[in-house]
Structures are given as C-alpha cells and as structure tokens.
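Input: one structure, supplied below.
The complex is shown incomplete by one protein chain, all other protein chains being positioned as in the whole.
== chain A ==
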Amino acid sequence: MGLPRMKRTARHSFTGSITATSVERDPTLSRFPENPLKRDVQPPDLFPSPLRPLLPFPFVWLSGRRPISGREVVGGAKMAEETLAMRTQFPASAESQKPRLKKAQEFPILEKQNWLIHLHYIRKDYEACKAVIKEQLQETQGLCEYAIYVQALIFRLEGNIQESLELFQTCAVLSPQCADNLKQVARSLFLLGKHKAAIEVYNEAAKLNQTDWEICHNLGVCYIYLKQFKKAQEQLHNALHLNRHDLTYIMLGKIHLLEGDLDKAIEIYKKAVEFSPENTELLTTLGLLYLQLGIYQKAFEHLGNALTYDPTNYKAILAAGSMMQTHGDFDVALTKYRVVACAVPESPPLWNNIGMCFFGKKKYVAAISCLKRANYLAPFDWKILYNLGLVHLTMQQYASAFHFLSAAINFQPKMGELYMLLAVALTNLEDPENAKRAYAEAIRLDKCNPLVNLNYAVLLYNQGEKQGALAQYQEMEKKVHLLQDSSSLEFDAEMVDMAQKLGAALQVGEALVWTKPVKDTKSKHRTTSTSKAASLQQPLGSNQALGQAMSSAAAYGKLPSGAGGTSHLTKPPSLPLEPQPTVEAHPNEASAQIREK
C-alpha cells in the first residue's frame, strides 16, 4: 500500500505547519459562507478530548486534496498544490477572514432542507414539517419546489383540497416537465370530484411519463366514477401490465361487481390473491364472493386465511361465523364474534348473528335481547325483524311476532316466507281468514318452497277444508319433485315427518315422494305436538308449523332471489342474515380506496 504512507506525509506536514502557529487559509472557504469556518472565531475548546492535549489555536478545515499519484481529481476540488501555495500567504489572524466571507453574497441552495422536510413528512410530524417548510420558503423566496409540494400534500391530508390544488399548480409552473406535479394536480381535482378535469391532467402527465402504473390506475378509477367501465378496465389492465398492485386488482374486481359479473370478479381476485397472498382485504372479498355463489368450501378456506393473517378482521369474522352457524358450530361462532363485539360493538349484523347463535343454542331470551339490540341499531333492516318474528313465534309470543313480521313485510313486501310466517302467527292468533290470505300471498310470491304449501295444507285441513288441503298437498309434492330433480338433497326431517302424517290423514299416503324418511331425532322435543297431529281430528300443532317455518328461515339466507336456490333445505336452522349485508356493503366503499400517496 503506497497510499497510506503518502497520506501520512501529507498529514505530517499539515500538523507541522500548525505547530508553527500559522493558519493556512483555504481557498474554498469563501464559497461556504456559513461553513465551519465560524469555528475560527470561536473559542478553541470544541473538543475537550481527554486523551490529546488541546491545540492552542483554532482549526481550519482542509478542503484541498492530498497529492495522489496517477489519479485525476474530479469535480471542482482544489489540488493540493493550491493548498500548499496558499500556505504562503498566511493571514494575520482568523478574524480577518470574516469580512471577506460576508462580502460575497451568496444564494442559499434551494434544496438545502428538502431531506429534513421529507423526513418530517413521512414521520407524520406535520407541525415540524410545516415549520421547516415555512423557513425554507422564506429563505428561498418561495422558489423551493419541494417545500411547496409537501405543503400541498399536508393541506390535502388536512382536507384543504382547494388550497392543495393551487399549490400543486404552482409546483407545476415551477417545473413544467415534472409528471409528478401534474399527477398531484390531477389527484386533487379527483378528490374535488372533478373527474373529467382530472382525466385531462392525467393524460397530460401520461405524455411525460409513459411507464407509470399510478397514472393508469388513477385514470381507471376516474373512469369508474364516470361510469365508463370499458375505458376503466382498459386503463387498469394497462396499470397491471406496468406493475402489479393490490389496489389495481381491487378496483378491477369492483368494476366487475358493479357490472354484476361475479365470475369475472372472482377471476380477478384469484389472480390478486396469487400475487399478494397475505392481503386480508383481497382474501375476505374473494371468500365473500364464493359465499355468494354458494361454493362454501373455497369461501371458508379464503376467509380462514384472512383470519390467520388478521384475527380481528371484521368482515371475515362475520362471514366465517355465519358459515359456522350454518353448520351448527354456534359456540365457535360465538367466540369469534366476541372479537368483533369488542372492535365494532355497534354493528347490527353482528348482533343479529349473535342473536341467531343463541337461538340455535335454544337460549331464546338471550337471542331476543341480542336481536332487539340489532333492531335498535338498525330499525329498518327487515332481516333482523324477520329473525325477531321467528324467535317470538318459537317463544309462542304470537302477538309480538305478528308485529315484527308485519313490520318486516312493510320493508320487504316481495318475500314469500315472510307472509308464511305471518300466516303462522295469525293462525295461532285465531284469525284463520287472514292467515289464509297471507298463505295465498306467500304462494303467489314463492314458487319453489314446498313448506308454504305444506303449512297451508295443514291449516286448511285443520279448518276442515279437505279439498283445499289436498290441492296444496299436491302442489307441495310437485315442488318437492322439482327440487329432487335438480339436486340430491335431503329434506328437513321434521318436514318430511309432517308431510307423511298429513298425507296419511288425507289418504294419499302411498304416493310418498321422500326418498329417505330420516330418523327423526330432532323433533323429539316437540313430541306433544306431533302426537297431537297424529290424532287426526285434532288441530295440527302450531309448534309443528313453526318448526317448518324455522327450517325455511334457515333456507332463505342462501336463496338469492328465489330462483335456482336448491341446496337449502338440508342444513339445520341458523342465521338467515349474514353473507348478504357484508357483500352488499362492498360497492359502496369503492370510493374510499384510492391510493393516497
């Protein structure tokens, strides 16, 4: 190593000159008006080092380079020879340099504190940031572009979008070639709801920078708001092509959802999950979409994944919990709901689901209080009213049930099962005329649920109208056949039992349609009523009808709109409510998701 030695020599000569109490003047000093030369006039005890004795005179910074053989010194630094040459003109004292420094008027470097502004900004220490910006702008007379830029970003975060827009426009004037400024102008326009103007500015920015995914993404989002889904898709696909981001996938999926194309949306979300397997929002959305399509296995898988990464994810817990309820795992579902109850204590769907969990566990009083809380939180939600009606029917509080059900019908007049439940309530309130009218309405609205016909047949039979009962019984058989053709599912045991009894009573018993007369374990607790039903002339038990009603209640949650809902009579009663509200909530949130930079 030749270099060290050379350096050492240089250093020696330097200290040598110092001990001779001569101060060498650095030619570069005048270029740095507020550089460490201030030290020259300050007391020398800057570094009271315990090891070395203090030097008796002020220091001078050496900016010159030591001679290094064979190397070119790059960039404006002074050669060592210069330094050496300077050494000859010893200034008398350090003080004498000061006036010289002042004389040369210098402009401060515009970007001097950009790094500090940026550090404060990313730490979200906006007060400190604003103070530095103010100082910087004063010093540079408003020329520091970055300071203005960050000030505008802060304004936007504080909600002063108009002001931020103006500042970004100033930035765009200061450096017209910068795509970033235009992007921010467009973003502020977007936030102000001026989507068309934003698109124009984004297009300008795209001319300056063709490979920015963000421009394409945001253009796509603007087009979504303008309802131009084709163009939006095009832009979002462009963005994905440039660089893949979760947000772009989410927006693309939303377009498909807005267009009602579930399959395409699922495809997009699948790709997104592949790309970013730990994004809980993507996982939850995909799970909910599968749930909507009735693909429970996959739905549960994705929701479960979402919960592994974020055990407090509200949407995922509600959806997964509702699936557990469908399978009768009420206790597990309840444990999961506790987490949500802590995080979002005022969520109506949550309390509805908790209520239905208790219902499933036959804790009816708790069920009612939870449902009533849900109803208090969302008084216009007919699903909660439906459940309340159902639970009150079970509790034999028919008068209350009537009120909840009629309230539900007022909000949702197109739902056959509601009328059926109302009819059950009316039957028990000894108003058969109105009950019949309600059944008629239910049959008119609901074309595929055999329960409606069965319950109606029971009522008619009990009223002594055998002819009508027979007609309804045959209608029910038709529906059962239809359902059996389309799927190989089992019917609710209690319903089968009841139908058989009624068939026997009407003396059509042999034409049984049920493939498997299931061992009826579940209806044991209602033996009294079944026995009543068995003695033919007795009115068929009200509880009986209710059991049916409950199974139908279980069914309806999975019935999207009555059409094609085939797989719903198998599962024990659980909650009608869940998947729908969460999924429905989705499109509304579309606006909030745009990237904040």
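General observations
Operating definition for what follows: a contact is a pair of C-beta atoms (placed from the backbone, for glycine too) under 8 Å apart; a residue touches a chain by one contact, two chains touch by 3 or more; residues count from 1.
One rule holds for everything that comes next: contacts and distances are computed from a predicted model.
This complex has a chain not shown, and the name its UniProt record holds, of "BBSome complex member BBS1", "Transcription initiation factor IIA subunit 2", "Transport inhibitor response 1-like protein" or "Aminotransferase class I/classII large domain-containing protein", is "BBSome complex member BBS1". Touching the missing chain, out of A:L334, A:L388 or A:M415, is residue A:L334. The residue touching the chain not shown here, chosen from A:A147, A:A205, A:V221 or A:L247, is A:L247. For the options A:S175, A:N203 or A:S486, the residue in contact with the chain missing from this view is A:S175. One chain of the complex is left out; on chain A, the residues touching it are 1, 3-4, 7, 28, 31-32, 34-36, 38-39, 42, 46-49, 51-52, 55, 59, 61-63, 65-66, 68, 71, 73-77, 105, 107-116, 118-119, 121-124, 128, 131-132, 140-141, 143, 175-177, 180, 213, 243, 245-247, 276, 278-279, 310-312, 334-339, 341-343, 345, 354, 358, 365-366, 369-370, 373, 395-400, 402, 428-431, 595-597.
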